[in-house]
Every structure is written in C-alpha cells, then in structure tokens.
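Read through the structure below, which is laid out as structure tokens, and then see the notes.
With one protein chain withheld, the remaining protein chains of the complex are depicted in position.
Then we have chain A:
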Amino acid sequence: MSESTAPVLRAEGLVKTHYGEGAPAHAVRGVDLSVARGEFVAITGPSGAGKSTLLHLLGGLQRPDKGSIWLDGECTDGYDEARWAVERRRRIGIVFQFFNLVSDLSVADNVELPALLAGVPPKQARAEREALLEELGLTGKERSVPGELSGGEQQRVALARALVNHPPLLLADEPAGSLDSRGTREVMRLLSRFHQRGQTIVLVTHDARLASAADRVISFFDGRIVDDAALDGGPSSGKGISGVLELKD
C-alpha cells in the first residue's frame, strides 16, 4: 500500500488490562479503529472508560496486551521504546491535559527541543518555533518559563511543541481538561484551524463542546467503541439550533 492511501493510523484488536491492587481493570477490550489522512476524530466517554489508555496505546506510551497498530500502513509490532520515542518526534505529536512542559526550560527551548532532537538544524528549529509561537499568539513569551504562563498559554506552548516537527498525526488527551471555559474555546479554535489545514487529529475528551469540533465522534464506554458517528454538520432532525436558542416567555 502506498503511503498516501494508507490510513495515518490503524488499530486492530487492541486489548489492555491494568493489573493493580484488587480486580484487574479492563481498560481497552478489543478496539478496531482506522483514521484516514486529514480526519479529525474525537473519542468521548465517561472518565474511567479507558479512553486515555486507548490514546496512550495509539501513541506508544503504553503497549497493548493484544492487537496491533499501524502508522501510515507500517506495522509497529516490532517497535521498542526507543523506536516509539523517535516516532513521537517524527510522526506523532501529543498534547496532554497537564501540558507536560519542561518546567525549567524557556518557552522557546520547550518548543525547539523536539526539533533539535529530531536532527533539525538549529536555525531551522528556531524559524519553526518563531512561526508557531506567532501563529499561537505567544510572541513575546519566548523567554518565559512555563510556570509564568496561564494554563491556556501553557497548552498553546504544548501544542507548538507537538507540531514543531509537522507530524502527520496529532494526539490530544483531554487538552482542555484543566482549562476554564475561555481556554477551552481557544483550544477548540486552534485544533479546528490546524485541522482545516489538513492536520490529522485524534482527540480524547469528555467535553462535548470540544468533541463537536471534530468531524467524527467515537463514543467509548467500558473499554469498547459503542458508537462511531460522522458529524455531517447538516441540519439535525428535530428543531435543531433554533429550538435550543429560542428564548421562551
């Protein structure tokens, strides 16, 4: 299969069980999933449904007990930790709920670091960083450290870091989970903007507002996909938006 037609991401028969104290937790119980290039997929469900575990499997942050994952048609079964780390710089960008920025590095260094680690020449890394920070409205914050920024700003830095190497796939794990309503809208606007430019995104969220920015929503319950719906954006049956917006006496 040629690179351009293979799904950016494909998973088959994924299973993951956490063994801790007490009964084993069946976080992911047989998941098949295919994400085409340019798709924006949201995975929603209650907390504890296993959706974050699923995202961690897809990004190689955890390994499945069973099942396989393909990136651009390439099977990852044989990948070791080091190889996954490389792919997370080249092919997969990830943003997390709590940003996970390096707290004693400046904003500029946080963004440039993955580029430098991927072997991008310093000059080019700086240019990429400047362009992204400007795009994300963070010009002037380059020398700050993450602790000096608001949550919304830190998440934008994390987004810049995730995208600095132009990965074909962006994974986002509750990216607005620790932000207020305004920060949530900002994240939503930025994800939509990158998606419109062709970025493939898989987003895990319990927030339906955020999920509605996607063009496909997967409902995840108890370790399984229970619904997989394309949001067509067309008028919904029923009274739709005029019904929910109309102020009644």
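In the analysis below, contacts are C-beta pairs under 8 Å (C-beta built on N, C-alpha and C of every residue); 3 or more make two chains touch, one makes a residue touch a chain; residues count from 1.
We take it that contacts and distances are computed from a predicted model.
UniProt lists the omitted chain of the complex under the protein name "PadR family transcriptional regulator" (options: "NADH-quinone oxidoreductase subunit K", "PadR family transcriptional regulator", "Aspartyl/glutamyl-tRNA(Asn/Gln) amidotransferase subunit C" or "RNA polymerase sigma factor, sigma-70 family"). If you put the missing chain back, the residues of chain A touching it would be 45-46, 181, 185, 188-189, 192, 207-209, 211-213, 217, 219, 221-222, 226-227, 229, 231-238, 240-242, 244-247, 249.
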